[in-house]
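Got a structure for you, written out below as structure tokens; questions coming shortly.
Apart from one protein chain that is not included, each protein chain of the complex appears where it belongs.
Chain nomenclature is as follows: A and B, assigned in order of appearance, with residue numbering initiated at 1 for each chain independently.
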Amino acid sequence: MEKPLITLTTDFGLKDPYTAAMKGVILSICRNADIVDLSHNIEPYSIFNCAKYLSESIPYFPESSVHVIVVDPGVGSQRKPVAVFMHNRYFVCPDNGVLTMLIDRYKNYRAFEITNRKYCMPEISNTFHGRDIFAPAAAHLASGLNIKKLGSELTELFILNIKNPVAGNNGTVTGEIVYIDNFGNCISNICKSMTGKIIKIEINNTVITRIAENYSKLEKGIPGVLAGSSGYLEVVFNMESAHDLLNIKKGDKLVIYTSG
Amino acid sequence: MEKPLITLTTDFGLKDPYTAAMKGVILSICRNADIVDLSHNIEPYSIFNCAKYLSESIPYFPESSVHVIVVDPGVGSQRKPVAVFMHNRYFVCPDNGVLTMLIDRYKNYRAFEITNRKYCMPEISNTFHGRDIFAPAAAHLASGLNIKKLGSELTELFILNIKNPVAGNNGTVTGEIVYIDNFGNCISNICKSMTGKIIKIEINNTVITRIAENYSKLEKGIPGVLAGSSGYLEVVFNMESAHDLLNIKKGDKLVIYTSG
Partner (left out) sequence: MEKPLITLTTDFGLKDPYTAAMKGVILSICRNADIVDLSHNIEPYSIFNCAKYLSESIPYFPESSVHVIVVDPGVGSQRKPVAVFMHNRYFVCPDNGVLTMLIDRYKNYRAFEITNRKYCMPEISNTFHGRDIFAPAAAHLASGLNIKKLGSELTELFILNIKNPVAGNNGTVTGEIVYIDNFGNCISNICKSMTGKIIKIEINNTVITRIAENYSKLEKGIPGVLAGSSGYLEVVFNMESAHDLLNIKKGDKLVIYTSG
């Protein structure tokens, strides 16, 4: 039998004991689980960043993996703790939109509110459902528990309202910067497949005409645009930070001019 | 048989090769070990922070797990390297107080000074006992070595002197901020169980009257007090940092007023 595989994605950072407590809970229930850290550095409280992160990593994981996601600013409030079965993978998370982009991709899912106290910690705190609800539920799923045992089925999950790029006349597409990565690459919400041949782009007051295949094709100090590894257009430099050099920020508007 | 489980807690940070060297040593001795990173971001040299971190995470781990802890400002000095059996778990660490709060909780332990060179690296450096003593000793324990083989038994371990809150007249309890977490929540040393019904708290020159159940119950910009996931009272905001907004620092005095 395959060994149980549980991944963790949180905004807990790395210095606090919160992630370790979750790992302990998981291993106490499912001693053979392999726990794989995805990220604990999602921007605190950013459900959008988390949703985007998951959409670019989860699709690479094998079937039957169990994904625990704790970016949970509403912990203890009315938002529901849920377990979701989608594309033959399991997700355990708050129902706050973190699965938005994966649902957009896979469409079909079955979702269950986690209410069965038998699969939670004996005491449930008001502030740490990662430890008290999500970790134990995930460990039970990884141990083979039928997801229906966790609670009643929900008809739908909360979905984030995501701004899409807009196609204008004359072959323009207007979008915005939605993420800045570790290298300072400024990633937009415009997918390469949405545009024709790109002639130039405009961002803030800069016009960029260099359309590159990869980072190292760019001369030092010259900004370029390329399609990143998930297909989204990004403003980049070769071994320098577009975020720093062009002072680009999340939310900045980007216009793509194409040949049609 | 259960697979060997070894956790790592250090103040090494993430960029240096120190943690990787320890992982290599462990896997060379105990190839089947599952190594679980707890944190490598304990505040450098902070034995107190490490002790608190362990007290809020280790209790969730299963029996027979082996916990390696390397926050070790006195490496190479007279402080002893030790292996400890407590609450059916193993701990391998410097004898410098990192187990203080766990010992306070579990009371009974057996401790052994690690002196048997057979279970250390062939050469022991003066500056990196994590790699040369703690990692190999832990890997041998995880492989089934009897802890008594590591060296002679010690009658007691070094314990940190920890300041406790003080109960005053009129139902006040005075404590201090001992930790600020990744979200800027300011955590005190006053456990909820030490107080009656809280009426208000005072910290620096701020009076806080909002006693909340969870973060999301607080209106934006209004500070509150709540019992965190380990039972300690913390000064918090909803999705904002109390550390930043109220300029609260570690060591700041906190007075709780209760109804008796």
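Observations
Heads up, the rule we're going with is that a residue touches a chain if its C-beta (ideal position, glycine included) is under 8 Å from a C-beta of that chain, and two chains touch if they have at least 3 such contacts.
Keep in mind the model is a prediction, meaning the values are calculated, not measured.
Here one chain is not drawn; of B:K15, B:K197 or B:K220, the residue touching it is B:K15. In the complete complex, the hidden chain is touched by one of A:Y18, A:Y53 or A:F112, namely A:Y53. Note on the undisplayed chain: of the listed residues B:H67, B:R131 or B:H243, the one touching it is B:R131. Seen across the whole complex, the unshown chain contacts chain B at 11-25, 27-28, 31-32, 34-35, 37, 44-45, 73-77, 125-128, 131-132. Interface residues of chain A with the unshown chain, by the touch rule above, are 2-3, 5, 7, 9, 14, 34, 36-43, 52-54, 56-62, 65, 181-183, 213-217, 226-230, 238-239.
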